[in-house]
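With one protein chain held back, the other chains of the complex are shown just where they sit.
Coming up: chain A.
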Amino acid sequence: MTSIAALSTPTRRKLVGAGRRQWIGLLYVAPAVALVVVFFIVPLCMTAWMSLHNWPLMGAHSFIGLDNYWAILRDTRFWNALRFTGYYTVVVTIAIFAVAFPLALFIERPRPLTGFYRTSFFMPAVIGFASASLLWSWLLNVDSGLFSPAAFELGLTEKKVNLLATFQPAFWSIIAMVVWKVAGFTMIILMTGLQSIPPDLQEAAMIDGAGPLARFRAITLPLMRRTLALALILSVAGSVLAFDQFYIILRGGPRNQTLTAVYWIFNQSFVSFKLGYGAALSMILLVILVALSLIQLRLLRQPEGVD
């Protein structure tokens, strides 16, 4: 290195040092590339490879071609899990936006206490899904929890109702928990979109006599289309991969009605130890997620603004 410093003129230094110095870049990125190859690319290729095998945890594995995929076609429980995952994704995404959008509009305008409001709304977003699920599994417990006993004490119900015993209350409890945990996160994303709208546009529309609803539809929504797309995709991708809350609070119940796609893959791979079959299921999930990501890229590539 001293030789480089010793050369006085920049042009000569470039001529002699540039080639070698540029190659050093490879050394800097090497650890990252190694990690990604060993713990991501190789496992990814292995998933595809394993999906073509009968692969038990112990003992030899054998090549069976597409048999795992044919088996998936007949696996009604997987399709039920996928259908439930889709239903959950739609419901929870609508619920999250219904809460997060008003919150974003509320905290976007500067006023006293805005910082406090924003921080409080966001707090549940920094605790983990596992912590949140454990917390709510207590709140939802019929004997020692909060909701059923409180409803009973207030005289709303005649006896303590076990919210987790039947599908509807259990499902909506999970929705409530996820909205509580995630709305603050979506709110911040939406807020960045709102803040990128030039304020003079709103003012001009106001002078022209546009009411708040008209301004929202004509200016706010179109101008934050990209942010909306991002928030939407983050919420959809996160919900399609939901596992923690259904595993911790409901264990897939009542009567296996809340098994999600990831939960079913987890059961097949790590409870039944059908690793090859689990890999084939994973490939299906992977294709769905990559398709969603490609849609996201398309939506995000369109420039922000009015058509």
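The rule we apply is simple: contacts are C-beta pairs under 8 Å (C-beta built on N, C-alpha and C of every residue); 3 or more make two chains touch, one makes a residue touch a chain; residues count from 1.
We adopt the following convention: contacts and distances are computed from a predicted model.
Undergrad: So which of "PadR family transcriptional regulator", "2Fe-2S iron-sulfur cluster protein", "sn-glycerol-3-phosphate transport system permease protein UgpE" or "Integral membrane protein" is the UniProt name of the chain that got left out?
TA: "sn-glycerol-3-phosphate transport system permease protein UgpE"
Undergrad: With the missing chain put back, one of A:Met46, A:Leu156 or A:Ala204 would touch it. Which one?
TA: The one listed residue touching the chain not shown is A:Met46.
Undergrad: Given that one chain is not shown, which residue among A:Ala81, A:Val178, A:Ile219 or A:Leu275 touches it?
TA: Going through A:Ala81, A:Val178, A:Ile219 or A:Leu275 one by one, A:Leu275 is the residue touching the chain not shown.
Undergrad: Hey, which of A:Val36, A:Leu66, A:Ala98 or A:Met206 is the one touching the hidden chain?
TA: A:Val36
Undergrad: Out of A:Leu139, A:Ile175, A:Ile197 or A:Ala210, which residue would touch the omitted chain in the full complex?
TA: Selected residue, touching the omitted chain: A:Leu139.
Undergrad: In the full complex, which bits of chain A touch the chain not displayed? Write them out.
TA: That gives, for chain A, the contact residues 1-2, 4-5, 10, 21-29, 31-33, 35-36, 38-44, 46-47, 50, 103, 106, 111, 113, 116-117, 119-124, 126-131, 134-139, 141, 143-146, 149-150, 153, 180, 183-185, 188-189, 192-193, 196, 227, 230, 237, 241, 243-244, 247-248, 251, 262, 265-266, 269-270, 275, 278-279, 282-283, 285-286, 289-290, 293.
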